[in-house]
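Beneath this line is the structure, given in structure tokens, with notes to follow.
Here the complex is missing a single protein chain, while all its other protein chains stay put.
Moving on, here comes chain A:
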Amino acid sequence: MELKVIGQSEDNTAESGCSASGCGGSSDQLSHLPDHIRDKVHNHPCYSEEAHHHFARMHVAVAPACNIQCHYCNRKYDCANESRPGVVSELLTPDQAVKKVMAVAANIPQMTVLGIAGPGDPLANPERTFETFRQLTEKAPDIKLCVSTNGLSLPDQVEELCKHNIDHVTITINCVDPDVGAKIYPWIFWNNRRIKGRKGAQILIEQQQKGLKMLTDRGILVKVNSVMIPGVNDQHLEEVSKVVKEKGAFLHNVMPLIAEAEHGTFYGVMGQRGPTHDELQTLQDKCAGDMNMMRHCRQCRADAVGMLGEDRGDEFTMDKVEVMDVDYEQAMIKRADYQAEIEAKREAQKKSANETFIPLTALTTKKKETRPVLMAVATSGGGVINQHFGHAKEFLIYEASMTDVRFIGHRKVDLYCSGGDTCGDAETTLQKTIRLLEGCEAVLCSKIGYEPWEVLEESGIQPNGEHAMEPIEEAVAKVYAEMAESGQLEQQRQADQLQAGA
């Protein structure tokens, strides 16, 4: 979707702050990539910000073992590099996993990507991981395969990976300096020994970098994940971004550390805090100067099924899958049709956006600078505003400025609690949501109840249900233009306004 400003006036270019990938104005984060890479990621919900509104991915938990220890992980649960901490996935054999994938693909035609992300390290379980890939390449050739790893045994597995024709690999790289690494990784298992401290971290870093290079040399796409740990590697991740870019990684995804004492992890128990929304965003912006960042990662769990941010895993537990009858030949035809339809819709959306978009500068009067604004959006997918405020499990955060609209990230309504009944009354849920939306000045949704409307307004967040079913970026741009026109954006946000609803 193009939101390029056409007639930008000279007097505001200087300070409009083209800090992010959006410099030059395109909201398509992948615009800088060579064509062959763009083709590969076009329909990949984890890699293309725009595609993740339309396509779905799934993970299967076939890889239980791990060969390192991360301080944010408790091995009673899934690998915290790719999943939410504190979650236990149903461990599957490769045969079961293949059955499950085929059942899901037959029922969710927008499922385009199958990943193995845990519950341990996929490459520390090579037989299971590769057996699953081997069967799927043969039986479900229309599904893309990807794998994520801590990188320790990556160099040894690159040849095998190439055989299975896997074109996307995610490596979690939290540091390139062993002194930093020693504060993140207490030990690794290497050459039949447990190696602790700095020495272990150094080997891990060497292996990660070597593996990264080997993959990109062979034309395999590599995404790098980093966990942002304030006071440990937050200052260091800019350097990491630079290094992995030089080695050819095409995306760098900085995720926030999630640490709770209840998880029993080192960081959780020792009281290490995670980053604030602001700190995360600032770092993502800094790294974006160096390379293309991914901001829409939802840290999904190792057996997640569905669109990003949604988990339909309960519909596909093994006992249900065992009794499903899947005609994959038929399903493949249906899937192809369905995906072609989505493709057509995406094209249409792009076109209409180009036609209807009004340059923001045409609306803001030339003499005034308007400040950027954060807005929250409730959507259940499709790239449009189509979710009721009260039903939103997460909000997409966009930043609108005089020059463009860009996607900032996600905020989940409640990361660990699954339902409303057990976790306090409606008021506290609403209060929690308002705290979550801190820093946002508007929330765009399809509908919103009277009570939350009032409370939001009191907290200085303007609810807006006027853009239901409209493409997100377009609606955000319109609301920004309205705000600019009404003169709300000429000064800094009022401090008293911020505190009003607290």
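By our rule, a residue touches a chain if its C-beta (ideal position, glycine included) is under 8 Å from a C-beta of that chain, and two chains touch if they have at least 3 such contacts; residues count from 1.
In this section, contacts and distances are computed from a predicted model.
Missing chain, UniProt protein name, picked from "2-oxoacid:acceptor oxidoreductase subunit alpha", "4Fe-4S binding protein", "Energy-coupling factor transporter transmembrane protein EcfT" or "Carbon monoxide dehydrogenase large chain": "4Fe-4S binding protein". Of A:Asn125, A:Asn253 or A:Thr370, it is A:Asn125 that touches the chain left out of the display. In the complete assembly, the contact with the undisplayed chain comes from A:Cys66, out of A:Cys66, A:Ala80 or A:Leu215. The chain that is not drawn here is touched, among residues A:Phe130, A:Phe266 or A:Tyr480, by A:Phe266.
Within the entire complex, the positions of chain A that touch the omitted partner chain are 64-67, 69, 71, 75-76, 120, 124-125, 186-187, 189, 192-194, 261-262, 265-266, 269-270.
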